[in-house]
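One protein chain omitted, others in place.
So, chain A:
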Amino acid sequence: MKALTPTHATVLRAVGRCGTTVEAARQLHLTQSAVSKIIARSESALGVPVFDRRDGRLILRSEARGLMSALGHVEDEWRALRGAVGDVRSGRALPLRIASTPSIGQGLIAQAIRRLVTDYPQARIELIMGDAPTELSKGAADLGVMFSPRVTDDIALTPFAHASIIALVREDDPLARCRQVSLPELRNHRLICFDREKSPLGWLIARAHEQAGIDYAPFMTVPYSISAAHLLARQGDVILIDSLLTQAQRFEGLVRLDVTPELPITICLMTVRSRPLTRLAARFVEILVRDRQPG
């Protein structure tokens, strides 16, 4: 015996409403013989007769009233499911969750999202500013994008873009006349920068200081480049940050200096090896990584 299907429910409900297979067939755009066959199959699947045949009409049996109401729920739920499948397809049901830093989020990710929403205009996207490896590991993010992060074995890293460390000074600072600056030239300036333990960029900048024989001693540490840029406007002499921030955002009154020798940084995409991506996330990865040549 075959199981009852949502199509059976629709046909039984239509026959219940119309009272004849001819009218039900007309409403459902089926042939009358198809409707008759479906009634027979449905009654066989359910194991009970649903209609009495009287004078060429099909009359709902009194004991089948509860069944007909249950079939109404089948129709409603099936219709709701079809609508929900559309939401899954469009990216509305499963948001794309990206963990990143503000400077990457405002630059590379914003550009990629602009392209993604042309393919998926109804997609829902959550940009999470936080520690990407942690957000990924706890399942709060689908993708992470960070500068050379330290990650666990379950997280796959894909380098896809390069940037470098730059210095920002106020335009009234004598250094602002230079186009480039070396770390030894910053020796006597008050530095706002990243913590060497908490930030991969902080670790990189601290190592470059050590290699240049200088103490790495920022007077203020910040989690993000953007925080450093906002603080520089009020206090401090110089900040060392990633070059992506100034590509994405202008800061009035601040001047960018290249750091020599160059301190290159790599931007990596992070995915969880054991967790498949949604189609929306996979398309975002394509836009972000595959459509972009490193460098």
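The rule is simple: a residue touches a chain if its C-beta (ideal position, glycine included) is under 8 Å from a C-beta of that chain, and two chains touch if they have at least 3 such contacts; residues count from 1.
The rule is short, and it goes like this: contacts and distances are computed from a predicted model.
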item	value
Per UniProt, the name of the complex member that is left out, chosen from "NADH-quinone oxidoreductase subunit A", "Aminodeoxyfutalosine synthase", "Nickel import system permease protein NikB" or "LysR family transcriptional regulator"	"LysR family transcriptional regulator"
Which residue of A:40, A:70 or A:217 touches the chain not shown here	A:70
Sole residue of A:93, A:157, A:254 or A:287 that reaches the chain not shown, by the stated touch rule	A:93
Residue of A:111, A:221 or A:278 touching the missing chain in the full complex	A:278
Interface with the undisplayed chain - residues on chain A	3-6, 9, 46-48, 63-67, 69-71, 73-74, 76-78, 80-82, 84-85, 88-89, 93-94, 142, 273-279, 282
